[in-house]
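Yeah, one chain of the complex is gone here, protein chain that is, but the others are all in their spots.
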Amino acid sequence: MGLLHKLISTARRRSSWLLHFDCGSCNGCDIETLACLTPVYDVERFGVVNVGNPKHADILLVTGTVNPRNREVLAVLFEQMPEPKVVVAIGACGLSGGVFREAPNVVGGVDKVIPVDVYVPGCPARPEAIIDGVVLAVEKFRGKSGQKGEGK
Amino acid sequence: MGVMRTAGLVLAALAAAILLGGLLSGIDRRLTARLQSRKGPPVIQPFLDVIKLMAKERIVTNPWQAFSPVATLAAAATALVLFVFQGDLLVILFVHMAGGVFLVLGAMASPSPYSQTGGQRELWQMLSCETLLFLIAGALYLTTGSFRISGVSDLPEPLLYRLPLLFAAFFFALIVKMRKSPFDFAACHHAHQELVRGVYTEYVGPHLGLLEIAHWLDIVLYLAICSLFWATGATAMILLPLAAYVAVIVLDNVSARLTWRWMLGWGWGAGFILSALNLFWLKG
Partner (left out) sequence: MTVQAGLARLDFLLCIMGSSMSEAILVVLIIVPFLAALACFFIRSTAFRTFVVIATVCVLAISSLLLQESPAGGFGGMSAGIIDPVITCGDFLLLGIMFFLGCRYRHPLIVMLTGGQLALFAWLEFFVFAGGQGPALFQADVLSLTMVRVVCIVGGFICLHAIPYMRAHEEHQKLERSRQPGFFAVLLMFLGAMNGLVLTNHLAHFYFFFELTTLCSFLLIGHDGTDEAVGNALTALWMNAVGGLLLLLAIWGLYAQSSSLDMYGLVVSAGTGRAAMLPLALLILAAFTKSAQLPWQRWLLGAMVAPTPTSALLHSSTMVKAGVYLALRFAPALAGTMLAQGLMLAGGFTFLAAAALAIGQRNAKKVLAYSTISNLGLIFACAGIGTPGAMAAGILLILFHAVSKGLLFLCVGTAEQQVRSRDIEVMRGLCAIMPFTGMIAVLAVLTLILPPFGMLLGKWMVFEAGADNIVFYLMLVLGSACTLLYWVRLAGTLLTGGQTAGFKPEIKPFLTRFPLAALVCAAVILGLCAPALYAWLIAPLTSLFDAITTFPAGQPLSANRAGGLFNAQGAFPLASLFLVAALIGLVAMYAVRKAMAGKKGSPYMSGANSNLPDHFLGPMNRPVRAVVENYYLAPLFGEERWTLWVNLAAAGLLLFILGGGLWA
């Protein structure tokens, strides 16, 4: 059993698929995130693939402040992801709403809607920081046992 | 002990095919990455993917999404085992098609528009590539007098010499089956999204893992059929399929995805006509 656990753990570390969702970002963080997929940064060498489908994803990368319109969508996408899963909030907006946090149409941060595991600060966050965040998320993913309700 | 020996052979063949299929898939991703000036994942990546998927939570919208992957995998495995035992190519193709049927049924079981459309497109893809394989079976019959695969080893010269057009049609079918551009409009392999993930959209976790393994086995079957075209020497039997495989990967990286009209018209239509011409030339 220990061997099986180790195998699954290794597999999770080396094969994490992510879903990137933009919750009202100015697209600055999005551009930096997608830059990670380019040949210069190439996250696929870590086994990380950007699947566009929550049902196939392990890691949810969220950029932008959340607004009342897309908070339900974010919740549904998180709900549709099978366990174990981790959430990474990217950029100042994702952490707390950034410079827009006083605005009336802003919920102010991803963790007001879904539980977040990793926070990547920056405005915009640099690709190296995003990769760092994803690597940390992968470690957390690997540690989760797949039971629902495992917190941060 | 005949039963034990057969069972052992079956398990060994399946294990080898899964290993081979996974490695081929890994080579595919590595080669694609290199062609795109990236490093790419290690060659064993597909195995890690599948293990991770098997350890995910099971969520289904409809019971058929749990039924279909088992059936698809079993059909792919059965077809491959029949091939290893040098069976009747027609039966192999019918069993292989049964796997595709269940894949589409599972996709159509979910009300998601992506899954539904992917399922429809998969049906048209199946129409395209499976038809051409049956023509290969017909050519096999015309050259060896039998549909059995074992007949091909008795031929004096490689089938490729007499079936060049049919090989071109087969190449088209291989592109479709491997889900590569330009004919990958039902579902695409990783990171190229087509309607999210098309026919695979609603399959989750372990079910997706089983389908992944089924896909590997399908590719191995196709490459095995490819090897029939040059069955006179062991090296050629390995090199020809590998060359075809690499050619498909290169073509994938230099082309864009085409619509169903292109697939049916220029792909399948041309492939069918070329195959028919080849068959007539063979007979006459």
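Each chain gets a letter, A and B, in the order it is written, and its residues are counted from 1.
As a convention for this text, a contact is a pair of C-beta atoms (placed from the backbone, for glycine too) under 8 Å apart; a residue touches a chain by one contact, two chains touch by 3 or more.
Bear in mind that the values here come from a model prediction, so they are computed numbers and not experimental data.
Within the complete assembly, B:S146 is the residue of B:Q36, B:S146, B:Q193 or B:T232 that touches the hidden chain. Checked against the hidden chain, the listed residues B:G22, B:G138 or B:G267 yield one contact partner: B:G138. Of the candidate positions B:Q45, B:S115, B:S181 or B:S227, contact with the unshown chain belongs to B:S115. Listed residues B:V101, B:L155, B:A168 or B:L242: the one in touch with the omitted chain is B:V101. The omitted chain makes contact with just one of the residues B:L160, B:L251 or B:A276: B:A276.
Counting the whole complex, the residues of subunit B in touch with the unshown chain are 57-67, 69-71, 74-75, 78, 82, 87-91, 94-95, 97-98, 101, 104-105, 107-117, 119-121, 123-124, 126-127, 130-131, 134-135, 138, 141-142, 145-148, 196, 201-202, 204, 207, 272, 276, 279-280, 283. Residues of subunit A that touch the chain left out of the display are 21, 53-55, 72-74, 76-77, 79-80, 148.
One rule holds for everything that comes next: only the chains that are shown with their structure count from here on.
Per-chain Cα centroids separate subunit A from subunit B by 34 Å. By the touch criterion given at the top, residues 7-8, 10-12, 14-16, 37, 39, 42, 44-47, 49-53, 55-56, 58, 80, 82-84, 146, 148 of subunit A touch subunit B in their complex.
Every residue of subunit B that touches subunit A in the complex is listed here, in rising order: 29, 33, 36-42, 45, 48-49, 51-52, 55-59, 190-191, 193, 196-197, 200-205, 208.
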